[in-house]
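All protein chains but one are shown at their positions in the complex.
We just call them A, B and C in the order they show up, numbering each chain from 1.
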């Protein structure tokens, strides 16, 4: 039997939710061997104490970032604002890197300063990094040494806007977001008795994601995000007023052109059935983007519904999809999980 | 001590969710005595078997509608389409009626046919009935013999649109709705394993509610409704593009003008705190309308957030508020419950 | 009209969940006027920022405990271990006190030390304080100046054991508990993504509650508590192996003897229907104890199911019930709310 030569993959910031999701997926990736996992708070602790789903499959411990050695591939899963400064030192350890933080998503330093309120420490790397949505930048990603993993909200917005981007200049996007999108740091707002059953408007965070969406699509987006009772998942409801009225057939065609060849994008638009439009719970744990639309017959408004798992397609899964391209692997390797139903 | 002379109140269709909510509230109303409760499916059954929250406080049984006798006040809580035809026979039993169904909400028969797809059987009563939002029609309700209880979605929309109605002609409204809004009839879509964790776009039902909102405010509304993981409650997110740019101070003033004197409307807009904007869980079980807003500094878009309990303010509570006015009682009688926190 | 002379009530530790629940109930209590509310962390802050359900009904602020003045009645709602030492100074401010913490629940200092691991600072007050379950200690509470509000878990256990206490010496109790029972202090375990969907065995805390149950019933209880997906509520499942086999009729009789005359205790045991046995969601926000049982025909084991709201009957509501008795009011004053359905 042919033996696959596995690449060694390390993760910086492996105790967070994105780091845990990377691990979950990489442990079942046929071409990957886990190398080192760093975490500043939990060095020496068993990884499966933090990520209990990995028990018995992975019993390694977290190491300090100073212990990190050279590796074939490196994922950076630290909070925003760290890799901005520190990335160059990690480039010495790995020739290929996916950074899941926000630090290398925007193409120029001015935009970065405008949205993140401070100067970027390595503006020249903003030009080098490729925005990591394979469906938009597949060829560039294949050649990239640095890929910036898009934001979960931005991923939702961009897939929603892409097929009709030539027909509109402006969109109103209403996001419904699960609690894991705010990360593993706890607060009063995330305290279970307060956060449970919330339908809570919030906004600052996702304004930033709109910067990515505007960069990639050229459409001005007004975003309103709501925290709802869900752990994983985002549903984006995008209201599009088109420059010219399109028939349902026309819109179908644009969606098909955009996505029919994409194995991870599913157009969900049935005439009947409980799940005739996308829902985040159906894609939880998967790399799928489920996307559907309806047209308001009176106003002509097109409403696009897009569902992803914020931790998988919105972070770790999409990052691995990029890694597969960067390493010359089949794009879907390690990403074939189907979601659960019922759930 | 002064003895209050209580009025006798009957409910037609008392086994549904609106009927149960009426009972819960009326049992603690100081001026009300429950008279008869009808239900076609459950006649002879103990009411508290269907509404288990009423145990030990109310141990009556459901009767057939043919047994209904004259009463001081009558609530109609049957499904849409029944009172359209049958209302006149109930007018013989009570001089004052609140109908919680959709049948008398629209002012003219043409609109009714357009939205409900069949002829109204008693079009002349559409003129007689008063649309039951006390904050808009207080004086008419006081004199009315027939009040039409507004839809829960419509109530949310109208309160959202009312303060700025002169500054806009069009609104996009995104509703997040709990499962009780679909009533007590079960189906595959409401089966717990399927409905739980849903973030499910749906629309037909609430298009109808937009007819009420357009009638009352004159604003054209494009509504998109989503079923989310919640039993009681609606959050309406209303995106308003204004004809002229208003400052935050101006918008505040319009909201204050509209609602400061209203004991059941709370403007919720804080600078900090977990609950700085409205949330449905905070108003569950109450007659409050919690309403707040933000202004997108870039686009000038005003986003209004409105939270109600669909069964209380969106149906039974608002109906009792109308009853209080129709009977000359203090408007808030029996409606002083505060919501729970945490919940 | 007769004017009720209202008593002035203050709350020490009013920003926690028990404090908020006291406020919610007392604001609708006909004989009570809120006096002062203390909180060390939030002095000067508007109370409704912490308890958003109270907006527009109560707009006072928290004061420092040093500002507390004499009052007709005082509730203590501080964390366990504080009133142990500080109670005497509060007794100077009010002649009648209900302490909701664990500090005065046990009758003797040895038990206290055994279960709480440190010496009680005011052991003589343990003799003076009355254990605040009115259904067990009504006459003592009427005369008491200090009542100790029972633990929520203990309340569940005691009501479960009381009717058959003569027929058993030992019980296994399995508790299912909502997240609000752990209070307003947040941690990783209460972080929404971690706590949501939990069915999490935990125990230390409720071992302590078993001390109260053993003191009051004389039955040795082995408790296992589980945190489940719920904010408010406890269901206790009590497995009783009886000394002699009892028929269903016998057990019914014992339950009726114990509870038929109690307005807040409802025996819930139907032959059919969705809610034929007690469920915590039906009693949320109420002072009810819903209690039912089944008998395993093969083993003779009696299984008792008891549902309460941990914050209302398990803390604030039961405290107000005691206050009513201590002040000579009708026992149910301010406690007539019915729970919500559906919810």
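Things to note:
Note that in this section a contact is a pair of C-beta atoms (placed from the backbone, for glycine too) under 8 Å apart; a residue touches a chain by one contact, two chains touch by 3 or more.
It should be emphasised that the depicted structure is a prediction, and the values quoted were computed from it without experimental measurement.
By the touch rule given at the top, the unshown chain touches A, B, C in the complete complex. Among the residues C:54, C:74, C:106 or C:343, only C:343 touches the chain that is left out of the figure.
The chain omitted from view is touched by exactly one of A:24, A:239 or A:313, namely A:24. Contact residues of chain C toward the unshown chain are 172, 174, 176, 188-189, 193-194, 196-201, 203, 220, 222, 224, 226, 228-230, 233, 235, 237, 239, 274, 277-281, 292, 294, 296, 298-299, 301, 303, 305, 307, 342-343. In the full complex, chain A touches the omitted chain through residues 1-2, 17, 20, 24, 27-28, 49-57, 179-180, 184, 231-232, 263, 266, 268, 270, 272-275, 279, 282, 284-285, 288, 290, 336-343.
Listed for chain B, the residues touching the missing chain in the whole complex are 17, 178-180, 184, 186-188, 190-193, 195-197, 231.
The criterion applied here is as follows: only the chains that are shown with their structure count from here on.
In the contact between chain A and chain B, the residue numbers used by both copies make up over half of all numbers at that interface.
Centroids of chain A and chain C (each the mean of its C-alpha atoms) stand 45 Å apart. Between the Cα centres of chain B and chain C there is a gap of 34 Å.
Centre-to-centre separation between chain A and chain B, using Cα means, comes to 40 Å. Annotation for chain A: residues 188, 193, 196-197, 229 touch two or more other chains.
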